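Missing here is one protein chain; the remaining ones are kept as they sit in the complex.
As written, the chains take the letters A and B, and residue 1 is the first residue of each chain.
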Amino acid sequence: MATVAASPTYTDSAGSHRTGIMDWLTTVDHKKIGTLYLHTALFFFLVGGVEAVIMRAQLMGPNGTLVSAEVFNQLFTMHGTTMVFLVIMPLSAAFFNFLIPLQIGARDVAFPRLNAFSYWVYLFGGLFITIPIFFNAAPDGGWFAYTPLTGREYSPGQNLNFWVLGIQILGISSLAAAFNFATTIINMRAPGMTLMRMPMFTWMSFVVQWLIILAFPVITIALFFMQFDRFFGTNFYAVSAGADPLLWQHLFWIFGHPEVYILILPAFGLVSEVLPTYSRKPLFGYAVVAYSGILIGFLGFGVWAHHMFAVGMGPIADTVFGVTTMLIAIPTGVKIFNWIFTMWGGSIRFTTAMKFAIALIAMFTIGGISGITHAAPPSDMQQTDTYYIVAHFHYVLYGGAIMGIFAGLYHYFPKWYGRKMDERLGTWHFWLNFIAFNLTFFPMHFAGMLGMPRRIYTYDAGQGWELFNRLSSYGAFLMAPAFLIFLWNFFRSKTRGEVAGDNPWDAATLEWSIPSPPPEYNFAQIPMVTSRYPLWDITHPERMAGIPHSAEGWDDAKQRTGEHVTSGGKHEADVAPMHIESERRSAKELGIPMPNPTIKPLWVAAGILVLFSSLPVMYAGKNMIAFAMMAIGGSMFVGFLYAWLTTPMEDAH
Amino acid sequence: MANDHGSHASPDHAHEHPTWKQYKWVALILTVITAFEVWAYYVPALVASPFFVPMLLIMSAAKFVIVVMFYMHLKYDNRLFKALFTGPLIIAMATLIGLLFLLATHKAEGGIG
Partner (left out) sequence: MAHTAAESHAPTHHYTTTGLDNRKVAIWMFIGSECMLFASLISTYLIYKGKNLVGPLPHEAWTNPQTGQVMPAILDIPVTSVSTFVLLMSSLSMVLALAAVENRGKPVPPGLGGRILSSSKLWLFMTCLMGAIFLGFQAYEFTSFVHEGLTIRRNLFGSSFFTLTGFHGAHVTAGVIWLGTLLAIDMKRGLQPKDAVWVDIAALYWHFVDVVWIAIFTLVYLIQ
């Protein structure tokens, strides 16, 4: 079992799995759920991208007439909402699902069925909020939905209802997943996998789960207020009743600022895996990178009002939030230098993944520096609500998060599917994407400095904005084919790509010590870890100089005395010292208990969808239908939840 | 009931929890504090004094801490649970205070109370 096999055998069907549609609907396997997240998010990426391209076509020249102002409002609202909630967060979630258990040496997450539930809620919430755009009824209040504009008085249509309820549904998904992953990281680590030995992606994911746990309840409440105002006529944001419309802005940004770290930190984690692997060196200053991630997360709760300097909070508040915002640049800058020093002196391989990782460092630095320029309130007054801000956050979210996620996709594709993505197409994708990205967003800095406001659907000639808008639009039109090249490469490589082997990149962490794609049980024997780079201990001991080793945490392994049966009828210990596994067998042969597939989480999620869908029906005045939907949705939710909780997760308890 | 990862007498109960004797005293203390709070509400001199609000906040915090420590067993349980609770609690309190500082200070025009 624990041998370094000379010729890893790759089989097309990953073990003894069924691959029918029911298999996907009932799966509780974290790797398959990750795959579902990945594909759904790529679909929404395409939707959000099309929305962006239409907007750029509208703004290419002055007085554009392609879409009306109403449609334009829906486009920018849905572009932002889609990219934040339906693309970047779920792409990160795809990696949380696929990678966290593999990186910490676990066989699944702490609550596998809850994990399936999170995905189905995400899918239903995503469709709920996206479908209205095809009926010209999409949300149109911006992704931040400032009150009182989004109250019933100024937005009487259904549009905003879909936004309020949709984000509420997606919040359920994010919170359920966050409790699950945080528990997994705290409690499911292999013997010896101490906190300070966790791979950096797992570290950054851990911080992100905490940000979700603490930030999402705030938006939940803010959304409930808006929901009550719109549906039941309460006064939370009603200025006529003496309410303070700034309440929404504060609650939104208390959530919204941690949210931007929720978007960027997983990408930071991914490049922290990619850079050491292709530099053939351990990550420089591991502990400092981990601590600065924690510090970013913590400080992230104390900077929210820098989004609101323009509303006039007074000199004390402005000063405090300006200072905390500048402080947060320190741990972020520390990370940048750690990545550069990781590459310094390494023997670098410029694979596609590495190119994207380096692009993240450079592009995120530009976005970070433009961010510092609006940390100072007086300077922010000039920049706020202009295209300069649009340029800034696309440099951090596209140049940062998306570049990092692409790096992660090229890097982990072989582990996911057992085959590599095509490097030549990958290089095309990288350069086209890199050029198009800068062509789109760099000119926006100038347009913004020349005073072009955000969210306008058209503009007059003669204000000096034409050139920059034209360049931005060309960039956007170039970004579309770049993404299509990626999609082609991605889907083709699943079946036609070069067979990768178990550790094609010569990486250092546990996920590369098992077959690609991983068997359903992940690890036949749970490895006992002695250092941060357990696999390099075996394959590249020469890179491990100066990396501390110890049997710390091995005491835990003593609890883990279970044995399982191998096909030969022989009993094997459940844990073993760090080793490489290349044999693929079924969990049954090995005697490893696996959770049963179940459809119940999907039905519980569907119950939530029906419940929430009843509210727009009620808003339309069809009360009887709405009450019927509430009754149906409520009983689906309760009934299937009861069935779920009373069914054992595995056979024979 | 089924569960997601096996049911067993978990090691987190290694520490002995308090018994009826202590639980009884805790309930008595909670009752006394509550009674005192309500009594204070009906003493105009106390209500008018600058100590009224701080006094109520301290008593409320004391009850909060007693329930969390003894009934939720945080005093006896694993240190991890203390961290999982106090960390978020501190961020929540800081956010609450920050929000009050930012929004509760200026009075709305024409407000009657």
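Here is the rule we go by: contacts are C-beta pairs under 8 Å (C-beta built on N, C-alpha and C of every residue); 3 or more make two chains touch, one makes a residue touch a chain.
Remember, predicted model here, so these are calculated numbers, not experimental data.
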Full-complex contact with the absent chain, from A:S68, A:N187 or A:Q463: A:N187
Touch residues of chain B, complete complex, unshown partner: 1, 3-13, 17, 19-20, 23-24, 26-27, 30-31, 34, 37-38, 40-41, 47, 52-53, 56-57, 59-60, 63-64, 67-68, 70-72, 78, 80-81, 84-85, 87-89, 91-93, 95-96, 99-100, 103-104, 107-108, 110-113
Interface with the unshown chain - residue positions in chain A: 110-111, 175, 179-180, 182-183, 186-189, 193, 213-218, 220-222, 224-225, 228, 232-236, 241-244, 247, 251, 254, 556, 559-564, 574, 591-593, 651-653
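The criterion applied here is as follows: only the chains that are shown with their structure count from here on.
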Complex contacts: residues of chain B adjacent to chain A: 1-6, 80, 88, 91-92, 94-95, 98-99, 101-103, 108, 110-111
Residue ranges of chain A in contact with chain B within the complex: 110-114, 186, 213-214, 218, 242, 244, 246-247, 250, 254, 301-302, 305, 313, 317, 645-649, 653
